[in-house]
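The structure under discussion is supplied below as structure tokens; questions concerning it will follow.
The other protein chains are all here in position, but one chain of the complex has been omitted.
Presenting subunit A:
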Amino acid sequence: MHKLRVATGCAAFAASLLLAAAHAEDDPPELAAAYEQIRKAPEKDRTLYQMQAGVIALDRGYRIEAARLFDAVLVNISAIYANNDQAARARSLWYEEGTKDFKGEPYERAMAHYYRGLLDLFDGVYDNARASFRGGLLQDAFAEEAQNRADFASLVFLEGWCSQLMGMPSAAEESYAEFRSLRPGVATPAPDHNLLVLVETGYGPRKRADNVAGNSLRYFPNPRSLEKHAAIAFGNARFPLAPVEDLYWQASTRGGRPIDRIIDGKMEFKAVTGNVGSALTTIGSVAQEYSPLFDANIGGAVAAVSAVGTAAQLASFSTKARADARYWNNLPEGLHVFTVRRPPTLNTLTIEFSNADGQVDASLTRTVPIQIDSHGNGVAWLRSRPAQP
């Protein structure tokens, strides 16, 4: 019996190796490392590595591969997990959150939709791009009953942009009005604009379990994210892009996840610890009304508080509870946009990056091609830093 099991296992392992080798030969060399990570990853982590590989593929210009990867990611994000093994495990006292299949935090799920929508925009498939951006907003929604509310302003902006390109000015204006309420002072596209410039700056937020027990979670801004602003360099003129999203802010203000409530409700005999956690979570959420991307002096000091609140509640769940420290490691810190009516001869853009004091880092300056779709509209997309596995 044991021999049979071993033999079957070896055959399956050999088959999986052959499969992996066959795939590896077809991989674009620049994506080989990222694909290898996906193949080697435990099934529970596969979506995470697909997300990261998708960004690398997009950054290297492999849009078809990126689209396939994000399609797979969205399927996993959209799947409803009910009555599976992880659920049973979660109800036990010896549960580690990191053992569940990775679907990402809301900001990560929203960003997966953002990238899929961006890929549709490159292809001029505006309605599916719009659907992706709307789908991303849903991930960020903290809805009550029939009304959805979300603060992922970049996705609201992009939904409006797609509506505009689809020839639906009223729907576009509806989105733009919502966007203006989220980002007062940022101009929305004029009706004749046909070029969207999307620039990503810096490194995304990091999530760490920062104590021995592993039940304390913190989000940290990446200290290497020095560039805070982006501008189009056109001769001697500079056209600044508007910062519309700060992912560190999006990550660190998602306190009070429902799993905390369930844990809190389940472990009433540790209600004191639970109450402290709830209070810290509330303080963290209320204190961060401003994003550090828009004002570097606000936000950093309180950023970890909401995450600590979550961890305190996790601690009340079980002495063996471990928070899920997995995170999407090649997201940017900030998203910046610019729209304009493209002059017919304009096919490339030069983008400059500067720090919080406005000093340009010339080493980051890059020229990016404008992708013109079959409708004559353009998209230019650029990251300040190359995506790494």
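The working rule: a residue touches a chain if its C-beta (ideal position, glycine included) is under 8 Å from a C-beta of that chain, and two chains touch if they have at least 3 such contacts; residues count from 1.
Following the convention adopted for this analysis, contacts and distances are computed from a predicted model.
Can you match the unshown chain of the complex to its UniProt protein name from these: "histidine kinase", "Aldehyde oxidase", "ABC transporter permease" or "Penicillin-binding protein activator LpoB"?
"Penicillin-binding protein activator LpoB"
Can you work out which residue in A:34, A:51, A:74 or A:364 touches the chain that's missing from view?
A:74
Looking at A:46, A:116 or A:385, which residue reaches the missing chain?
A:116
Considering the entire assembly, which residues of subunit A contact the chain that has been omitted?
9, 43, 74, 78-87, 89-92, 94-97, 99-100, 103, 116, 120, 127-128, 130-132, 134-135, 137-138, 141-148, 166, 257-259, 261-262
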